[in-house]
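This report concerns only the one structure given below.
As you look at this complex, bear in mind that one protein chain is not there, while each of the others sits in place.
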Amino acid sequence: MIGIGFVLDILSNIFLIVGLFFVFLGMLGLIRLPDVYNRLHTTTKIGTLGAFGVMLSILLKVGFSAMGLKAITIGLFLLLTAPVAAHMIARAAHRHGVDLCDESIIDEYCDSYDK
Amino acid sequence: MKQYIVYSIPLAILWCFVNGDISIVNFTFGLVMSPVVIKPFKSLYNFEAEVSIRNDIRRIPKQLRYLAVLAIEITKANIMVAKIVLRPRININPGIITVPIRAKTDVGITAIANTISLTPGTLTIDVADDKSVLYVHLIDIHDREEIRASIRDDLEEYVLEALE
Partner (left out) sequence: MVFSIIPCVYRIIKGPTIPDRVVALDAMTLVIVATLGVYSFIQESVFFMDVALVLSIIAFVGTVTISKYLDEGVVF
């Protein structure tokens, strides 16, 4: 008979490993991708979900105690604010004059504001 | 006065979560302290809007479905970008396109922009002045019209139903 604690333990270990792996992938993308906008893709999506996975695994490990509640609060906060921060950086970068990388095929944004 | 109570409840719940202790005493403490926070920042909360609790409660199933769709999309997005990062040679076609939106209120536009940022291969850069067009950065463009259609039909429906 497998107890529910055992299942939660396995699940939280899986979340922890997946989360750490995703954080590492996000930082790998930070090196490998060519320009600011593509790097924002990796840090916003992969990094945030990785951190959320880590926090979720802590919640599953300790239950609804003080630590678990704070962990899930941090995770939700990161999930909420990462798109806003990414939008601000991308907008500032484009207005600051950072061009898109050479592989880019289309840019419909540059006509929409006067420098 | 009614608005104070309505806006205090989320702040009290947030206080419980940050403090790490969900209990009646803690919740009441948050409820008592939150008007002190709301008063100086009164201009950030829209006090003119009429609050109707019944209307809010009726929307909850749709919002839950929106959250479920959002979770699935986030997982798909991560797997897709992870595949791109792990490719031995990175050959991508990034670019910025315009996407027309139908949302009218500020809450709706914010929700759709954040949703787009978290879904596969797209990142919102800016919203036009007349609030009708979003500028979206794509990591890999293959078919422009297909992406526009997918945003309009799949994501925006749920946002419009849930939040407007």
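We call the chains A and B, going by the order they appear; numbering starts again at 1 in every chain.
Here, a residue touches a chain if its C-beta (ideal position, glycine included) is under 8 Å from a C-beta of that chain, and two chains touch if they have at least 3 such contacts.
Remember, predicted model here, so these are calculated numbers, not experimental data.
Chemist: For chain A, which residues touch the unseen chain?
Modeler: So the residues of chain A touching the unseen chain are 16, 19-20, 23-24, 26-28, 30-31, 36, 39-40, 43, 47-48, 50-51, 54-55, 58, 61-62, 66-67, 70-71, 73-74, 77-78, 81, 84-85, 88-89, 91-93, 95-96, 98.
The criterion applied here is as follows: only the chains that are shown with their structure count from here on.
Chemist: Using mean CA coordinates as chain centres, what's the gap between chain A and chain B in Å?
Modeler: That gives a centre separation of 15 Å.
Chemist: Which residues of chain A touch chain B once you look at their complex with the stated criterion?
Modeler: For this pair, the touching residues of chain A are 22, 25-26, 28-29, 32-35, 37-38, 40-42, 44-46, 49, 64-67, 69-70, 72-73, 79-80, 82-84, 86-87, 90-91, 94, 100-101, 103-109, 112.
Chemist: Okay, in this complex, where on chain B does chain A touch?
Modeler: Interface residues on chain B, with respect to chain A: 16-22, 74-75, 77-78, 81-82, 84-86, 90-98, 113-114, 117-118, 121, 123-126, 128, 135, 137, 139, 141, 144.
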